[in-house]
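Here the complex is missing one protein chain, while the rest keep their positions.
To keep things simple, chains are lettered A and B as they appear, and every chain counts its residues starting from 1.
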Amino acid sequence: MNIHTYEKFWLAASMVLIVGFILTITYGTVGIGVAMVDDSGETINPENINDHPKFSSPGVEQVGENEYDVYIQVVQFAFLPTEVEVPAHSTVNIHLTSRDVIHSYSVVGTNANTMVIPGEVAEVTVNVDEPKEYGVICTEYCGSGHHNMEGKLNVVPEEEFEGDSQ
Amino acid sequence: MSLGANSGTYLDQFPDEAKLIRATFYSSFAALFVGALMGLLQVLHRVDILRLIPSEDYYSYLTLHAVLLVLTFTIFFLVGVFTWGVTTSLDRGLEDLRYTWAWYGLMAGGSLLAGITIIGGFFDAIPLSAAVLYTFYAPLQAHPLFYVGLALFIVGSWFAGIDWFRSWWAWKRENPDERIPLPTFMALTTTLFWIISSLGVAISVVVFMIPWSLGLIDQVNALLTRTLFWFFGHAVVYFWLMPAYMLWYVMLPKISGGKLFSDPLARVVFVLFLILSTPTGIHHQYLDPGIAEGFKFIVMVNTMFLLLPSLLTAFTVVASMEHGARQRGGTGYFGWLRALPWRNPVFTGMALAGLMFAAAGFSGMINAGMNINYLVHNTWWVVGHFHLTVGTAVALTFMATTYWFLPQLTGKKIWNKSLGLAQVLLWFIGMTFMSNAMHRAGLAGIPRRTAEPQYSGFDFQPAAGSVAELNMQVVIGGTLLFISTLLFMLIVVMTVRGSKVDTLPANGYAETLSGPEDAPLVLDNLRLWAGIAIALVVLAYALPLASIIGRHGLFGPGGSPSPQFIDTVVFTGQAIFDSLVGVIR
Partner (left out) sequence: MSSKLRREIGHDEFDPKGTLALIAIYFVIISALWVFMYFVEFLGNDLTIVGTIL
């Protein structure tokens, strides 16, 4: 097959681009430690969420020196709890599940973004730095009130943090 | 059959097939018009300039917009284009026109059914609705006729593909030693991956969605049906793109005054799409719980390699245009661009569509990046991306080539070529404004698929500019696009109403600089490539699907249906089922 020399250059350049993209993503994973939402969360029955030891009282709980677990129930059309407060400079593990349809939990202006699927528990960990108030929205269409679905993730100075919340 | 001096148009050569293609094109344009109208209403609603209906009902606008544009408009047009390609390149009419009209009927009937259920969502008095969006993720639930309509439409398109295979088999018997002509090769490879990939959504709809919406089964596994959708959902974009590529490969060189740079490479590109387009679907689910990161990584690698056929296409298509330009007298490294036939809307539309597609490669590579996807998932960036791809590379190519096809199908001249040029330019300019603003808005976190991106607890903060400025650009862009659509409709209608002429060019397509004789025979071995395609799909999907089914079983728990569709049908369906079961017991 006749492949023109210039097209051979371009084929090589295309492979450089493709491999370069893959390597960059890999660097993000193994170098920086970016992790994808995956199947390590448990499975759960959406109808029995209120029997679950943690999701039945959603909120923030300290689990380590600088580490906090947050449990959020996601429903049509709210996040429960709607406002979540965590202290600055800590590690936050967010656990999410849906009582009804597919939603998302998306912290506006950040990379914290995950789907929330009924039957699955989505678990994501972020390191929060300086105090800041973030808006949280649902970005996966979930029904007629989808556009009203919002919450907050407030990172407060350590002194102001009130401890476990319900 | 000849019509005096003009004995070479497609209408002269294949009058019956021309009638079929006219039907598919007119159906396509009707969908384009309604879909585009929805787009304008959406834009005005989102930025809060004009809200004609309550926001709760906005999602019916959105479902109609997507279903009519990316299913009805695109697929009706492409079955017409491939029918043209196959009959022209084989120089042979279709095998059985009753079969052909039957698949047209399935597609038309299916579209109408689905469309009516969606429109029902605007009216409380009508007990039909399908405000589930184009992706219809369970447990969101539509009226059963929505799913039935979609199924009929897809099955109709399968029969269209089989129609082209029938033509090829018949031609092959009479021409056993010849290479498959390029347009036919493209139609056949596209059909193969279309049938393979749409099996995923067909299973989701027929095995799960329809029985569930009829009340025959209680629950569906939300993650499973979502994954089956995306099995289809990525490959479908290539179903839209392949006919556009075919037009760039076999029509654009000739319009540019030249020849196709390489037939063999065009075959390689289509084979690559056949084998790679389906095992990439999970890249739409990078942020889904319940799917292991390892599977997502493999899919990312597949997706990045899927860039290759498009990058190769860029070279071949531009080189073919350059060939035409230099034959027309163009010189220099860049000066040759000026020698191209920019006054011809068929050329300019396709060239601008291709240019916009190159820009789409940028946002697409970001979407494909497994972890950088966090930045853009479900934001308006994604919408900006696909308005460049299906919304321009495909749609603008289809509109531009209509200016060549319509005379061939009707025997009439285009009513006003200058308006046609204005139409394609308006589309390009409108899309530049709108898509650019959508990308920037997405980076600020502004979401897609929402009636009111105005929230009370916080403000969106774009890195550059303001939300107001972005909104203005989207409104300007959307309005220009709608005006362009109206112009297109006007030109089509006025052309069809005109009188026949004798001065049309003959039907045909581009010759090649490097022809099929240079293409290794193995490229034409469709069975081999289909086999590899199926093997890759099994490799990519067996384990993830097994894992998903293992977590909750085939039927849930997936959450209760939302909204539950009309009670009377549930009741009737349940009653029928119960009585049948009663009889069996």
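Simple rule for what comes next: contacts are C-beta pairs under 8 Å (C-beta built on N, C-alpha and C of every residue); 3 or more make two chains touch, one makes a residue touch a chain.
Worth saying up front: this structure is predicted, and the values here are computed from it rather than measured.
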item	value
Omitted chain - touching chains that are shown	A, B
Touch with the omitted chain, as defined above, among B:L252, B:I282, B:V318 or B:A530	B:V318
Which of A:G109, A:G135 or A:G151 contacts the chain that the document leaves out	A:G109
Residues from subunit B at the interface with the omitted partner, ascending	255-258, 261, 314-315, 318-319, 322-329, 332-334, 336-337, 341, 343-344, 346, 358, 361-362, 365-366, 369, 371-372, 374-375, 443, 513-514
Those residues of subunit A which, in the complete complex, touch the missing chain	4, 6, 9-10, 13, 17, 20-21, 24, 28, 32-38, 40-41, 93, 95, 107, 109-114, 123-129, 132, 134
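FYI, only the chains that are shown with their structure count from here on.
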item	value
Chain centre separation (subunit A, subunit B; CA means) in Å	31
For the subunit B and subunit A complex, residues of the former touching the latter	55-59, 131, 133, 137-140, 221-223, 226, 261-262, 264-265, 285-293, 296-297, 300-301, 304-305, 307-308, 311-312, 315-316, 319, 365, 368-372, 374-375, 377-379, 444-445, 447-453, 455-461, 514, 518-520, 547, 551-552, 556-560, 562-563
List of subunit A residues in touch with subunit B within their complex	1-4, 6-7, 10-11, 14-15, 17-18, 21-22, 24-25, 28-29, 34-39, 41, 43, 45-47, 76, 98-102, 104, 106, 108-123, 133-135, 137, 139-148, 150-152
